[in-house]
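After this line comes subunit A, so read on.
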Amino acid sequence: MIAQIFWHFLLLFGLSPLLLGVIGKTKALFGGRLGPPFLQLYYDLWKLFQKGMVISRTTTWLFRAGPVVGLAVPVLASLFVPFGAIGAPLGFDGDLIFVIYLFALSRFCTATAALDTGSAFEGMGAAREVTFACLAEPTLFFVLIVLVRLTGSFSLGGLFGPALLSGWHTAGPSLVLVLFCMFIVVLVENCRIPFDDPTTHLELTMIHEVMVLDHSGPDLGMILYGASMKLLVLGAMVVGLVLPFTLGNQLLDVLVFALGMLALAVLIGVVESIMARLQLLRIPQLLIGTSLLSFFSLILLLR
Partner candidate 1 sequence: MESSANLLLLLVILLNFFIMGSSRLGACIRTAALQGSMLAFVPLLMHPISGHTLFLAGSALALKGFFMPWLLFRAIRQVQIRREIEPMIGYVPTLILGTMATAGAFIFSDHLPLIEAHRGSLVIPGGLATLATGFLMLITRRKALTQALGYLIFENGVFIFGMLLTEAMPLMVEAGILLDLLVAIFVLGIVVNQINREFSSMNVENLSSLRE
Partner candidate 2 sequence: MTTLLVLVPLLFAVGAYFLPSDRLRPWFLPVAGFVHLGLVLKVLVDDAPLAVGAWVGIDALGRLILIVVSLLYCCCAVYGLGYLRFRLKWGNRIFVTCLLLFLSAMSLAAEARHLGLLWVAVEATTLASAPLIYYNRNRLSIEATWKYLLLCSVGIALAMLGILFVAYSVLPKEVISLQLDDLLVGAAQFSRPWLRAGFVFLLVGFGTKAGFAPLHTWKPDAYGEAPGMVGALLAGGLTSIAFLALMRVMQIMSAAGEAEVARQAFVAMGGLSLFFAAVFVIKQPDFKRLLAYSSVEHMGILAIGVGIGGIATFGAMLHMVNNALTKGVLFLAAGNIHRRFDSKRRGEVAGAIAVLPVSASLFIAGFLAVTGSPPFGVFISEFTILRGVFAAGNYTLGGYFLLMLSVIFIGMGSTVLAVTLGPPSSRANKVDYQETLLTTGPPLVMLVLVLVLGLYLPTPVKDLVTKAAGLVEVVR
C-alpha cells in the first residue's frame, strides 16, 4: 500500500512535466527543428516558483483560488485513477463520477478566475472552454458506461484492471471505438490540437491559453504543473485501456506504465503536427459526432 502511494506520487509529480517535453520534441522533429529540451518544463516550473507575482487590481480571491484548485484537483483525482497495473490507492463504488466532477470543478474555478479579471478576452476563452467541455462530457460518460458494462465494476480501479483483458477478446470492436473516443476526450480536456492550439496567443486560436493570460509567477507555475498532471491522469485511462495486464513485478509495471504514457505523448505530438486546429464551428459537430460514436459502441456492446 505504501509502496503503491510512493510510486503513484513519484509518477504524478515526476513524470508529468516530462510528457509535455516529449510532445514538444515530437513536434520539433516533425518541423525539422531541435526544439526545447525534454526537461524544459522542469526548468520553467523552477523558475516560475521563484518569481514574484503581478496581480490585477480588479481581481478577488477567486483569481488566486483558480490555480490552487487547478493544482489540487489532479493530485486528488490521481489517487482514484489506476496508473497501469499499480492500481489506485483509494477507491469506492461510483468514484468515476467523483473524478469526472473533480475535473469539472477545476475547470469551473479556472473559468471563474478568468472571468474575475474583468477582461473580455478571458471571458471569451472561458465561454468557449466551457462549451467544449460540456459537449465532451457525454462522450466520457458513454465510454465509462461501456467499461462498466464490460467489467461489472463501478470503481475506476476495477474498470481498468485485469477484467478488461477478457473484455478485449469478447468486445474488441466496441473497445476500439471506446479507445478512439477516449483519445478525443484527452485531446479536448487538455486543449490540444485539433481543439485548441497551445502554442499561439492569437484571439482566433486561443481557448485555454487565453484564460491563463493574466496569471504570473507561482500561480502560472501551479497552472502549468496542474495541466501536465491532468494530462497524466486522463492519459492514464487511455494507457489503462490499451495495457490492461500486469507483469507481476511492481518495478516492471511502473516502467511499462511510464513507457505507455510516453508513447501516448508521442502520439499526441504526432497528431498535433499533422493536423491544424479545426474551424470553431466544426468543433461542436465533431464532439457531437464523437458522442454518437461512443453511444454506438455502447449499442454494439449491448447487442
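The rule is short, and it goes like this: contacts are C-beta pairs under 8 Å (C-beta built on N, C-alpha and C of every residue); 3 or more make two chains touch, one makes a residue touch a chain; residues count from 1.
In picking the candidates, the idea was that all candidates are chains of the complex that A comes from, given by their letters.
The structure displayed is predicted, hence computed values, not measured ones.
Peer 1: Scan 1 or 2 and return whichever one touches subunit A in the complex.
Peer 2: 1
Peer 1: Note which residues of subunit A are touching candidate 1 in the complex, please.
Peer 2: By the definition above, subunit A touches candidate 1 via 173, 284-285, 288-289, 292-293, 295-296, 299-300, 302-303.
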